[in-house]
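A single protein chain has been omitted; all remaining protein chains appear in their positions.
So that you can tell them apart, the chains are marked A, B and C in the order they are listed, and the count of residues begins at 1 in each.
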Amino acid sequence: MAVEGRVLGMFAEPGGAARAVRALRAAHFEVETAMPAPFPEVIAALGKPRSGLGAVTFSGALLGLLAGVLLTVGTSVAWPLVTGGKPIVSVPPFVIVVFEVTVLVGSLTNLAAVVAGAALGARRQATAARLGATGDRIAVVASAGDASGAGRILRESGAEEVRDVA
Amino acid sequence: MSDPSQRPVGRRTFLQVAGAAGAASVAAGCSPRAAVQKLVPWIVPPDDVVPGQPLFYRTLCRECAAGCGVTARTREGRAVKLEGNPEDPIGRGALCARGQAALQALYHPERFKGPLRRGAGGALAPTSWDEAEDALAQALAAAQAKGPGRIRLLTRLEPGATGAVQRAFMKAVGARPEDRVVLEPLDPAPLRRASEALFGRAELPVLDLSAARSIVSFGADLVETWLSPVELARQLAAARGRLGAERARLTWVGPRLALTGVSADRWIRCRSGGELAVALGILRALVEPARGVPVPEELRAVVPRLQRLAPEELAARAGVPSGELERLARELARRRPSALLGPGAQAQGPEATQLAAVVLLANVALGNVGRTLRYGLDAREDVPSSAADLRALLGAMSAGEVDVLLVQHADPVGTLPTALHAADALAKVPLVASFALRPDATTARAHLVLPDHHTLESFGDAVARDGVVNLAQPVMTPLADTRQAMQVLLELGGKLPVPASFPSTDPYDVVLARAAEHATRATGAPPADVAPVHREALQRGGYWWDPEPRPPVRLRPGAAEPFLALPPPPAADGALDLVVFPTALRGDGRGADLPWLRDVPDALSSVSWSPWLEVSPATAARLGVGTGDLVSIETAAGRAEVPAYVFAGIRDDAVALPLGAEVLSVLPASAGAAFYWAARATVARAGRRTRLPLLEGSPYQHARELVPVVTAAAPSPRRPDLSARMYREPDHPEHRWAMVIDLDRCTGCQACVVACTAENNVPVMGADAAREGRYMGWIRVERYLGDEPGGELDVRLLLMLCQHCTNAPCEPVCPVYATYHTPEGLNAQIYNRCVGTRYCSNNCPYKVRTFNWRDARFERPLDLQLNPDVTVRSRGVMEKCTFCIQRIRYAENLARDEGRHVADGEIQPACAQTCPAQAITFGDAKDPASRVSRLARDGRAFRALEAVNAGPAITYLARVRPEAEP
Amino acid sequence: MRRVRSPHSGALAAAGGALALLCAAAASGPRQPIAFSHRIHAGELGIGCTSCHVYAERAPVAGIPSMARCQGCHKFVKEDPEHPQVTAELKPLVEILANGTAIEWIRVYRVPDHVHFTHERHVLAGVRCQECHGEVEKMDVLSQVTPLTMGWCLGCHHEKQREKPEGRARLTECVTCHK
Partner (left out) sequence: MSATESFRSIEDTVRATHGRPGPAYWIGLALAGGVAAFGAWSYSLIVRTGLHWTGLQRPGMWGNLITDFVFWVGIAHSGTLISAILFLFRARFRTAVYRVAEMMTVFAVMTAGLYPILHLGRPWFAYWLFPYPNQRELWVNFRSPLIWDVFAISTYLIVSTVFLLVGVAPDAAALRERATGWRRRLYAVLAFGWRGTDEQWRHYTRAYLFFAAFATPLVVSVHSVVSWDFAVSVLPGWHSTLFPPYFVAGAILSGVAMVILILVPLRRAFRLEALITPHHLDMLARLIVLTGLVVTYSYATEILLALQEPAGDPERSTFLYRMTGPYAPVFWTMVLCNCVGPVLLIIPAVRRRTAVLFGICVAITVGMWLERFNIVVTSLSHDRLPFDWRVYVPTWVEWAVTAGAFGWFFFLFLVGLKLVPPVSIAELKEEAAHAPAGAEEATHGR
C-alpha cells in the first residue's frame, strides 16, 4: 500500500462528482464530500443510510405532547374554576393547545437536532468541511487508501482540480 | 340613635377616619404602592361606629313633596347609600330614582362651603356666619320698620318643622301670611281646587289603588311624578298583581305616552287638552240611564246638563273615535271600584281645575270617593301658593315694594317661565338672601348666600298626611361650614329689634317640641317625657298612626254645574300642540344637575344629558327631521332649540318637551308655576344636527319575540326545549342565587338603575361618553316600541342586567379567568385580574358588560359616597352586575356569626331593594320553597334569549295583556 | 419569620414573597412619629392585642387605638423618675395628648385596594395575630414580616381547605377577596 493520504478533487458538475464518489467507493476509499446544494446524484452515490434525526424529532414531539397534556390538565385541576358550565378538563379545547405545544417542542427539537447534526457532520468530515465550502464547486475528499489512485479516479471523473491534502 | 350635637366626631376626625379606612379602592396592578401611607387614629372613638361595619340611620327624603322615609347606610361616619324605610307607610322600603340620587346633592362638588356675601365688586365672597346673620338682621330690622310686605319669604313646600319656623319667623318680623310664598312647580293644585269647589274642602285625596279594578289616568303620571309615585307604583302593582278578571285595568289618556301609559293596558290617544272632553264624555256616558249605573243622589241634578253634550262632539274635540269613550265607560261601569286620576302634575290653570273636577265627578258617579280616593287625610301642614300669589310677589318685587327676600330651596329664576321675568323682579330687591345648597340661577343674583344643611345633615320632620309624620335626623356631620336654615331663622329672630320669643335656636328642640303632639296622636295620650319617645321614633323613622275619621266629603249642591261646559275650541292655527312633561329622573328639574340623574337614560326616549323634543314619525317626516336634528320651538313667549327625538308614542299633532330650561323659555307668562297642556308651538327644522346621547339602537324587536306577553288565551310564553345537554350542569353545593323580574310590575321608573349606580360605584362618564355609546350602567331598561318600524305601537320593557348564566358564554372566552362561575351560581368578575380583551362582552348575548374606556373620576367630595365594599374599577377593565356580591357576603357573614342559615329574602341587591313596584325578587334557586323558586315556576315565566341556552339565573315573568272587553 | 405556605406554591412563592418584602419595608420597620414599642406593651406588660386594636374581632379593620385609649393609661404613666430615658421617650406622647391632636402613624401592613380583607373572619377562625403580623410582642419597632402577597394568602387558604374541604369552598374563591 502506498502512502496514506487524503486527496481533494473539486468538481464543477454534480454528475462528475457522483461518478467520482461511486468509483472511489468501489475502490474502497473513504469518501467525504462538500457541496453547495444537496445534489441528489451525489447523495445517492454516497449510498449512506437515511439520517436518524427523525427519532430525535419524534421524541421531541412526544415530549411536547406530554408537556401540553400536563400543562392543560394539570393547571386546570390545580385550581378548578368553572367557566361556561364546561367540565374542568375540557378535552376539545385542550387538544388544540396540546397540538400546538407538540408542534412547538417537536420543531425546536428538530432545530436542535439539525444544529447538532451540522456540528457532528463538520467534525466527522473535517477535511471536506475545511476545504470544500466554496459555494460554487463540489469537493470530494478521498482518504484511507492510495492517494495517487484516488487522484486518478478524481481526475478521470472530471475534477477540475485535484490535490493532496493533509 | 345618636344625637350629632353630642357626637364627638368632629368634621376633622371624620375626614381622618375616612382617610384611614382607605375609602376608595382602585383595581390596579398587584404590587402595593410604595408611597407612605399615614394612619391617623380617632382622638376619642365614637361609640356606635365600628370601622368597616355599616351603621343605619332612619331619616327622610325631601326630593319631592311625597315625604318618603329613608334608611341611610353610613360607613365610617359618611352616608354611602340611601334606601327606603321599610316601616314607613308611604315608601315601605322603596325609594325612587330621585330619592336615591339625594346623596349626590349631599356630596355635590359645587356645594357652598360656607356663607357668602356679595362684595362691592359684585362677586360672592366668603364671610362668617355672624357677619352674614348680622347683615341680614339689620336689613330685616330696617325693612320691618317700613311696615308689612317689605319682607318676603319664597320657599319650597315645607310640610314640617321648617315650615312652622318659617311661619313663626315671618310673624315675628311682622309679615302677613301671604308674604310667605310657597313655590312647588309640580304642585297638584287643580286637585285641591276641584275638591274645594265640589266638596268645600281644599284637600288632596289619599289614594288606595290596590282595591281598584279599573284605573284611568288623565295624564297623571303616577309612577313617575304624580302625588306620591313610590306609593302609587306599589299600589298599582298590587292592583294588577291579582291576575285574571280581578286584575285592574289601567287606561292612559293623553297625547303622549308617559311611563304610566307604558304600564297601561289601553291608551286613549286624545289630543293635547282633549283629556277634558274624554272625561266629560265618560261622565256623560256613565250617567246614561241605560247604563244601569245607579247615579248617586247628588249627581242627579246634573244629568240633564250632561246629556246636552253631544258624544260625537266630545269625541271630536278629544280627537278619538267616539266608540272608545263608550267602551271605557262600559268598562268602568262594570269594573268597580275604580279610580279616575288626573290631571298630571305639570297641568295648572283653570282648564286643569275643570278636568280635575270632571274626573272627581266621575269618581263620585262611580262611588269611588271614600273607597279608592279617600278625602280627609290631607294634613295641610303646608300648602303651595297659587300662581296668582306668585305673580303678586313678583309684581311687588318689580315695583320695589320688597326690601328683603329670603329664598329657601326655591329657584324662581331657574324654575319659572322666563316670561315671568323673575330675574328682573329679583334685581329690584335690595337684599336677596338664599339658603341654597349649591349655586343656581337665583344665588347668582343673591346678595347673601346662607347655605343650608342637606336633609341628611339636618333635623326635621315632614307631615306627609294625617297619620304619617316622618322624621329627619343628621346621618353624618356636615361636610362644610353650613348651617341649617331653620336655625338661621331662629337666630335671626333673636337679633330683631324686638327679639322673637323662640324657646331655642336648636332645630332638634323645635322638632322635639313638635314631637309631643305627634306622639300624643300616635299613642293616644300625651307622653310624660317626650325625649325617650322621640328617640324611639327617630330609630323607627317617624310617628305613624291610624287617623280618626273625619266626616266624609259630600258634593255641594250646584257645585258641579260650572265644570260641565266644554270650553271653546282653541284656534286651529296649524301649529302643533306643545306637551310639557316631567320625568321620573328630572322631576321638576331641581335635581337635573345631579350626575346620576343626568347619566341615566330616560326610560322612554333613552336620552341622557340632553333635552329632547318628541316628534312622531309622521310629523318628523313632514318637518324633514330625524333623531338628533335640532328643531326650533316657538311660542308667543319665546323660542328654544332642542334636538328632535322621533318617537312613535306621541300623536302626530303634538310635540313633547321634558321639563327643563328649554321649556321655561317657551312657556307663556300665564303658565304660572308650570304649564297647562293646551299650548301651541311652531316647530321647524333648525338645520343643524347634534349627536344625541342615546342608549337605544333599534326600538323594534325585529320579529325576535324578545319580550313576550301573555294573555288569557296563551297564559305562558313559548319556551324552547333545552333538555339536551352536552355537559353535566355545574354543581351549586350550597346556594344558587337567582332573580325573578316581574315585567308586569316593572314600570320602567329607573329607581333600580340609580340604586345600582349608588351601591356599586358605577362611574358617571358624562355626555360625550353617552354619545359614544359608553354608558356604564350595570342595569338598563330596554324599551321596545313594536315589532318592526312602522308597525303597531306595542311598548314592552325589558330590564336588562347580568343574567349570571349557568353556561355563561362570557366565562370560557376569558383567557385569564377574570370571570368565572362561582359555586354559588354567580358570574364573578375579578377586576384586578382583567386584562381587557373585551371578548366576554362580545360573547355576552345580553350585552350587560361595560368596559372602562377611561379612568373614572369621582370629583371630591363625591368620592366620599363611594361604597368601600366595592372596588372602584380602573380603566381597561370590564365590569358588570355582581348581584351585589358585597351584600350577599354581608348577609352570609352575619348569618354565620349568628350561627344560622341565610333567610329567604334577607339578601336584597340594591335594585330589588329599592323597586317601588317590588318587581324584582332575589333569592336562592336551590331552595324550592324560596320566593324566587316559587315565582320562577309561574306560568308567565320565560328567560331572555332562552334559545341561546346560556342558562340565565334571571327569570322574567311576562306582562299580562288583558283580553279585549266587549 | 413565620410563613405559612402550601407545599406546592413552592420556591416561587418564596421568591415572590421575598421580593415583596424588599419592596414594602426593609427588615426594620419605618420610623414612627413616637418611639412606641410593641415589645413593652404587648410583651413586657402583657396587654392583649385586642385591648388596643379593638375592632379586630368584629370588623374588617383591627383599628388603630384612639388617643383616648392611649390617654387611659398615659394619664398616669407620664414619666419615670428613675429612668430619664423613658421620660424623654414619653415626652412626645404626653405633648400630643395634652394638645388633643393625633399621632400620625406610618402604615406598616397594607393590602392593595382591590383586596377586601377582613380581620373579623380571620380572628374568628382562630388565626393568631402572630401568624400574619409576626411576634409583635418581641418587636420594638414594628416591621412587616409577611409578604401579604396573594400566593402567601393562598398558602394558608389552600391548606385549610385541604384539611376540611366541606363548606370551605369560599376559601379559594376569587370573589371572597376580590369584589
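Convention: a residue touches a chain if its C-beta (ideal position, glycine included) is under 8 Å from a C-beta of that chain, and two chains touch if they have at least 3 such contacts.
Since this is a predicted model, take the numbers as computed values, not measurements.
Shown chains touched by the undisplayed chain in the intact complex: A, B, C. Within the whole complex, the absent chain has one touching residue among A:V7, A:A20, A:A34 or A:A142, and that is A:A34.
Annotation: of B:E131, B:D424 or B:D855, B:D855 touches the absent chain (contact as defined above). The missing chain, though absent from the display, is touched by one residue of B:R118, B:R334 or B:R774; that residue is B:R774.
Against the chain not displayed here, subunit A makes contact via residues 12-14, 32-39, 42-43, 46, 48, 50-51, 53-54, 57, 61, 71-72, 75-76, 78-79, 81, 83-84, 86, 90, 93-94, 96-97, 99-101, 103-104, 106-108, 110-111, 113-115, 117-122, 124-125, 128-130, 132-137, 160. In the full complex, subunit B makes contact with the omitted chain through residues 29-30, 695-706, 769, 772-775, 782-784, 798, 800, 809, 812-817, 833-839, 841-843, 845-847, 849-855, 875-878, 945, 948, 950.
The chain not shown here touches subunit C at positions 9-10, 12-13, 15-17, 149-152, 154, 158.
Keep this in mind: only the chains that are shown with their structure count from here on.
Mean C-alpha positions place subunit A and subunit C at a centre distance of 65 Å.
Averaging C-alpha coordinates per chain places the centre of subunit A 82 Å away from that of subunit B.
In subunit A, the residues that reach two or more other chains under the touch definition are 81. Residue positions of subunit C touching 2 or more other chains: 174. Listed in rising order, the residues of subunit A touching subunit B in the complex are 81-87, 90, 93. The touching residues of subunit B, counted against subunit C in their complex, run 16, 20-22, 24-28, 30-34, 36-45, 50-53, 733-734, 817, 820, 822-823, 826, 828, 830-833, 869-872, 882, 885-886, 889, 893, 897.
Considering their complex, residues 20, 23-24, 30, 54-55, 58-61, 63-69, 100-107, 110-114, 116, 118, 120-121, 124, 148-150, 167, 169-170, 173-176, 178-179 of subunit C touch subunit B.
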